[in-house]
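Removed: one protein chain of the complex. Kept in place: all other protein chains.
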Amino acid sequence: MEINGVQIDDTFAEAFPIKIARVLITAISEHWALEAAREATGFGTSVIGCPAESGIECIASASETPDGRPGVYIQICNMGYKSLEGSLIWRIGQCVLTAPTTAVFNGLPEAEKQFDTGKKQSFFGDGYQKQMDYLGRKFWKIPIMSGEFMIEETIGAVDGIAGGNFYILADNQAAALTAAEVAVDEIRKQKGTITPFPGGVVASGSKVGSKYKFLKASTNAAFCPSLREEGTCTLPEEIKSGYEIVINGISREAIEQSMRAGIKAACTVPGVVKITAANFGGKLGPHQFKLHEILK
Amino acid sequence: MEINGVQIDDTFAEAFPIKIARVLITAISEHWALEAAREATGFGTSVIGCPAESGIECIASASETPDGRPGVYIQICNMGYKSLEGSLIWRIGQCVLTAPTTAVFNGLPEAEKQFDTGKKQSFFGDGYQKQMDYLGRKFWKIPIMSGEFMIEETIGAVDGIAGGNFYILADNQAAALTAAEVAVDEIRKQKGTITPFPGGVVASGSKVGSKYKFLKASTNAAFCPSLREEGTCTLPEEIKSGYEIVINGISREAIEQSMRAGIKAACTVPGVVKITAANFGGKLGPHQFKLHEILK
Amino acid sequence: MEINGVQIDDTFAEAFPIKIARVLITAISEHWALEAAREATGFGTSVIGCPAESGIECIASASETPDGRPGVYIQICNMGYKSLEGSLIWRIGQCVLTAPTTAVFNGLPEAEKQFDTGKKQSFFGDGYQKQMDYLGRKFWKIPIMSGEFMIEETIGAVDGIAGGNFYILADNQAAALTAAEVAVDEIRKQKGTITPFPGGVVASGSKVGSKYKFLKASTNAAFCPSLREEGTCTLPEEIKSGYEIVINGISREAIEQSMRAGIKAACTVPGVVKITAANFGGKLGPHQFKLHEILK
Partner (left out) sequence: MEINGVQIDDTFAEAFPIKIARVLITAISEHWALEAAREATGFGTSVIGCPAESGIECIASASETPDGRPGVYIQICNMGYKSLEGSLIWRIGQCVLTAPTTAVFNGLPEAEKQFDTGKKQSFFGDGYQKQMDYLGRKFWKIPIMSGEFMIEETIGAVDGIAGGNFYILADNQAAALTAAEVAVDEIRKQKGTITPFPGGVVASGSKVGSKYKFLKASTNAAFCPSLREEGTCTLPEEIKSGYEIVINGISREAIEQSMRAGIKAACTVPGVVKITAANFGGKLGPHQFKLHEILK
């Protein structure tokens, strides 16, 4: 299979189950909604070493949000609901409550699982917090120095999927990187997914396990072009650099849509040679995303 | 004391000791150095609920960096050297090693305290990592999918100061927020300090302690304009909104310089009425930054 | 009429006919499409003193563009088709052909009026240009240093409308400005319109004519809060600052939609007191946009 002359490998991305909470942050301007979102989702690339996986899903225009202000959807992910609840409380309390002019809305009001995060945050009000109806939902109003902070009483979460992925392989590093940027820009326009790594991109794709027992993951040596001479790298000769895009999402369909949009966009960049995906014989997880099916 | 008609309170900011590591991240472009820096310093506003305090110090132009590439200085702070070392390892390993085209340089090579963070990161290379001299320093070269990741063997840290602060109080919220943005933009041009909160700004300035025993900090009710009617707010009538700028730094002088630059810039914004600072009778810490001394 | 407590005046915006060409610029990344768009539409606020009115309409995601690359729609406006053709040729030739990785698509392929701008640009190829079919359309391929520049043979234009407007009046300058920013961010998400002034905002709303014969427009003194003491300003006492949003568009409906979206977004900003619009007894033009009808 080819797109724009780029070969699409007949393989699949292997992914694993994760719990995902979704939050809509609104603010006085898109600028400030984004600042809050960036702080709240930072240090959130992988549960291997971060306290959560997290990222910006997409911008919400003023006409889409309950309070008519500009907004940003974010996702926070963790392996179990208990650890996820902790992540939610601290990331919202430390990074959104503290951010100028923000309000917090439940991004999954229909989900079965609901955390009372808003109620717990409200104690910051030190007795001055008030429960109230706001735009037809149950909110807490907390007096703060700059005005009042509004947070919905509950935040919803679902059984989602982490580790959806594709690899962009190119005949030079700058092309691979530009294609990765283009893919992420396009994925950030889709609903339901995040790309949790820095700028949405993984520079150091990893394999499960390592020769060192204390390491859960290590460099994916078979994909490292600088290890070609010693025979470790199994990539075709013309490939000089590759980036991985990792995608988490609240549903299988959302991840498929983002993989499709991202791969197509990446294939418009001159120098991209091949798209592939990573799988580990089931050691990472049970979900499979077959490139040829997604792109057919 | 007045600047541009803005009253400067005769008071001081109370601050506390913290351990600070400083890292220079370079990348193929300023854009990518900033993406890595944002991910590595996110979820890092306050040690009350974040695993570290962290932030972007300043941009380093290509001519200032050892490898001649654009760069960004970041700081990572924690209460003790042991917790700081853990923060360094994970934030660099998960957020900088994984970011496209980055290299990591020791931002405090003269410091007495040096962590062997680079050496520890190098195990990600799964045996393919190599120690080498690079630009006159000791580095590790780790093969990754997109090329090679260079990291200096050690990262330095010092006894720094956290919680330097000033409050911008205005007769309307938009003016207070604009002044906060302007102050932070100016502080980000100074060396040696960070403003760890979202976009550099604290919307919900807190006091030490709470009526709820399980809370270490709660809303600074005396500074909440929405609590004026019930007599809790002690701010002058004309003040309708306020933002706090919190500053951490590697030295007393650096914090003083950033407070000076930030306050002066904030005082150019119409609607700003007063600059003050927060102190807690020594409950927060031993350091004092007197506004009138800094600004004289 | 009120929105969020903001008074909407029962008045109308007066606007005038203009000719509008619409161009889709695609590039290797959204970043570079935007750089080209900004250069091509700069120095384009008003035909009073600029060689054209021009602006960025909206971002086009990769999935929406003919070549599958990220894009930006721009509009270029002038009083007659002859002057518009000149503006198109020079702005595309000097600012888009010269911009990295761009391609130019006809943004109004269905319009009756079509300029052969692509054909005229092709002479830059100095004999090496080639006409070709591309994505089902007629294009010119011009060899350039960085690769090849693709431009559609014709660019369409229509009878549009200029000067659609609304005024955001607030009890302080920072609120008025923030509301203007928010309105423009929202309008830039709509199709079919541009806000040609700097950052989309007019700081110095004008009236038609002046006491100086050589000036076609001068400060709208009746709306200048700093002229209140001498009795010239007729604004209510509580209004301290105002910004105007000027909107050009390819249809009456597009301008109405952008006015609606922009006004609603502006009314979410605390400190905004009133929305009004400018009209000049028909001296500016025949089109009228009644606020209450648009917002009902």
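Chains: A, B and C, in written order; residue numbering restarts at 1 for each.
We adopt the following convention: contacts are C-beta pairs under 8 Å (C-beta built on N, C-alpha and C of every residue); 3 or more make two chains touch, one makes a residue touch a chain.
Source: prediction; values computed, not measured.
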Residue among C:Gly93, C:Pro109 or C:Gly285 touching the omitted chain: C:Gly93
Among C:Val201, C:Val273 or C:Ile294, residue touching the chain not depicted: C:Val201
Touch residues of subunit C, complete complex, unshown partner: 28, 32, 35-36, 38-46, 48-51, 54, 89-91, 93-102, 123-128, 142-149, 167, 173-174, 176-177, 180, 197-199, 201-206, 210-212, 214-215, 217-221, 223-227, 232, 241-244
Those residues of subunit B which, in the complete complex, touch the missing chain: 4, 28-31, 61-63, 67-70, 147, 178, 181-182, 185-186, 189, 261, 264-265, 267-270
Chain not shown, touching residues in subunit A: 171-175, 177-178, 269-271
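The working rule: only the chains that are shown with their structure count from here on.
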Most widely separated chain from subunit B, with each centre as the mean of CA atoms: C
Inter-chain pair with the most contacting C-beta pairs: A-B
For subunit B paired with subunit C, centre-to-centre distance based on mean C-alpha positions, whole Å: 39
Multi-partner residues of subunit B (at least 2 other chains): 173-174, 177
